[in-house]
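All protein chains but one are shown at their positions in the complex.
Moving on, here comes chain A:
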Amino acid sequence: MVKQHSVYLDKDRCTGCTDCIKRCPTEAIRVRNKKAVIIDERCIDCGMCIKVCKNMAKKAKADDVSIINQYKVKIAIPAPSLYTQFKGIHNVNKILMALKDIGFDEVIEVAKGAELVTEKTKEYIKNNSRKQPIISSACPAVVKVVQSRFPTLIPNILPLLSPKEITGRMTRTHFLDKGYKDEDIGVFFISPCAAKITNSRYPTLIEKSEVDGVISIKDIYKSMVKAIKKNDHHYEHLRLSSNRGMFWAAPGGEVSASKTINYVAVDGIENVIRILEMIEDNELNNVEYVECLACTGGCLGGPLTVENPFVSRCRMDKLSRYHKNHPETRDIHFVLESLDYAWEKPLKPKEVLRLDEDISEAIKKMEELERIYQELPKINCGSCGSPTCKALAEDIVLKNANIEDCIFMLRKEVGQLAERMVELAEKLPRSIKE
């Protein structure tokens, strides 16, 4: 199977410390031979490891900006989290203009797509006869964690495409309508997040993404800052969306846009997992909608952003105030009637936790796992390369580690060996024994 991930390790920078293995929410990383190793099928591309790595060894494989030159019409579709990255800029148009200055021919905000998805979500909530609560499908890392750890909640997920994908579709249709050839149109998502890179390259719910490339916010940050400085007073009115769409980047933004009343909005992957546990236990039946964002601070806290998420949040409020007083937006007539929001393929469960295909074998392995775990020191130090003692026991059972990988077990065994050696040394052959 091809590695369907965008998070990867820069081996030269990795010192084999245990920061990432201990913070990975799905226990998808081990340290082996002094380097971190990602277990691909467990990784949900949340980017937590990118955030916690002090050596900057964890990265996301985004596309280089030069990719846009392969297309005749270069269109940027920026995530609204881009707007909060620049100090002292409260006019979104200046930021969108900077994208044009660095080489894009057109800029269509994902915030606009978010507004369209909001309308569809409202309709869905109104007509929903399925399981409650409905779980937002906007964050691809959340969708992945549901697939692998909470498969019974798959029917709860809102079966609509994300704002990014809808914006991509809307943009492409618009340019096809204008007479451009499909292969000449290049649509590029400006992303705060690794999961959305993966999700554009290897879509699971549609045949092919309309996004031709994904450029990370931090990769184009520098050239944008330059462009904004240079062009401070010359800009076009490029804004299409209202504040509503923009706020999708922050926690609670999606539910406030759709004016959902009975909702829970969660950010931070550990919190998301806790809420999903509650839904699985039937504890949130009275709630209509659950907005889940893997990053603390929502997309504003994305691993590929530059600014601190809390500072970003403050800036978003400033941006919103500015645009309340300057509400003029551009009017592009998009063809929206034929725009399809539905998934083309069903969301399938991914069984990544399973110990064995055969249940009786799995039970045997689980018993073995428990026995090994009881022997281990249970201090979760991580020096064996597994995140916890439990995870080490699991790795041993699955033959991916040895009990001697535990430094305490090794020491114990060496001690016993030494004792035995002393014992042997004291034993002399009868022939020379006095």
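In this section, contacts are C-beta pairs under 8 Å (C-beta built on N, C-alpha and C of every residue); 3 or more make two chains touch, one makes a residue touch a chain; residues count from 1.
The working rule: contacts and distances are computed from a predicted model.
The chain absent from the displayed complex carries the UniProt protein name "Anti-sigma regulatory factor (Ser/Thr protein kinase)", chosen from "Sarcosine oxidase subunit delta family protein", "Anti-sigma regulatory factor (Ser/Thr protein kinase)", "Carbohydrate ABC transporter permease" or "(Fe-S)-binding protein". The hidden chain makes contact, of the residues A:56, A:314 or A:363, with A:363. Here one chain is not drawn; of A:33, A:66, A:127 or A:282, the residue touching it is A:282. Only one residue from A:15, A:70, A:152 or A:383 touches the chain missing from this view: A:152. In the full complex, chain A touches the hidden chain at residues 149, 151-152, 277, 280-283, 349, 351, 353-357, 359-360, 362-363, 366-367, 370, 394.
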